[in-house]
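Please read through the structure below; I'll follow up with questions.
For this depiction, one protein chain was excluded, whereas all remaining protein chains were kept in their positions.
This part shows chain A:
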Amino acid sequence: MFFGGLLFVALGKDPVAAIRTIFYEPLFGQYAFYYRPQLLVKGAPLVLIAIGLSLGFKAGIWNIGAEGQYIMGALFGAGVGLAFYPYEAWFVFPLMVAAGAFGGWIWAMIPAFLKVRFGTNEILVSLMLVYVAEQFLASMSLGLMKNPEGFGFPGSRNLQQYESAFNADLIEGSGMHWGVVAALIAVIFAYVLLSKHRLGFAIRVTGEAPRAARFSGVNPVRLVLFCMGMSGLLAGLAGMFEVSGPAGQVTIDFNVGYGFTAIIVAFLGRLHPVGILLAGGLMALTYIGGDIAQSQLGLPAAAIQVFQGMLLFFLLALDMLTHYRLRFGTAEVV
């Protein structure tokens, strides 16, 4: 934060005001009643995805493609919703949730299956599938899902105007939509799983000592399928809640990088469910505070990004330094 202050000074802005705008304004400022719910809106998908990713990361299974699973979840969910349009019924939304989860799950199953069957690298495959998903998204918003009343412009119908499919705030203006609820449930679920359940133990052991895990009877194939599937499912859910709520429609630019930011969130939260919850909140805060600082103080967007980067860098460095001791000079090789 000190270096961030220096950065703002270098740009000729009051550092105290800048940092205050970023961290204080969204929480306690004059219009905090609007920003606080926005924190939930922005943070929920991050937390939801990061929780899923953390399960895999703990076990040494690297799903980098959450962004793609997020897109596929949104497409599946929105697809079901649009297929029912304009039929109003209570079961439309639950079906969309199921479809969204399925979409993310199936997309994550591709790298998972390839890994257990052919030993491919899940990092590469899941990452590449992000680009496939992006192309798919473009094709959907230009073709099949295009709003027939949209004068030929790309983008689907707006689900916010379709009551059965709209993931509205549970309490008007509170920002608490179903995605936030799902994120909280996921945190609790992951916490219980990791600390109390046998599967959680298997995940931890596999990450820390793969051979020991194997001896103790952990089935690595099932573990890969579970971790990848779970992270895909949660990412898919996040996408589905986003498309049916805050975003409202399938567009070419629907994804804004939640899937990648969630990786940072997962590590920032030290792969611990409660930590992730806090880290997600912090990320959301810097995004929202950053936008406010841009418009109120005229800070360029790039400066905000640099500030965010520095913040993460120092936090992670701090984490590292508390775990390892820095030794100068060369250690003797034994």
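Methods note: a residue touches a chain if its C-beta (ideal position, glycine included) is under 8 Å from a C-beta of that chain, and two chains touch if they have at least 3 such contacts; residues count from 1.
Going forward, contacts and distances are computed from a predicted model.
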Name under which UniProt lists the unshown chain, selected from "Nucleoside-binding protein", "Cell division coordinator CpoB", "Maltose/maltodextrin transport system permease protein" or "Metalloprotease TldD": "Nucleoside-binding protein"
From A:3, A:31, A:87 or A:313, residue that would touch the chain that is not displayed: A:31
Which of A:14, A:253 or A:319 contacts the chain that the document leaves out: A:253
Where the unshown chain meets chain A, residue by residue: 30-31, 33-35, 38, 41-42, 138-139, 142-143, 151-155, 158, 160, 171-174, 242, 246-249, 251-254, 256, 287-288, 291-292, 294-296, 298, 300-302
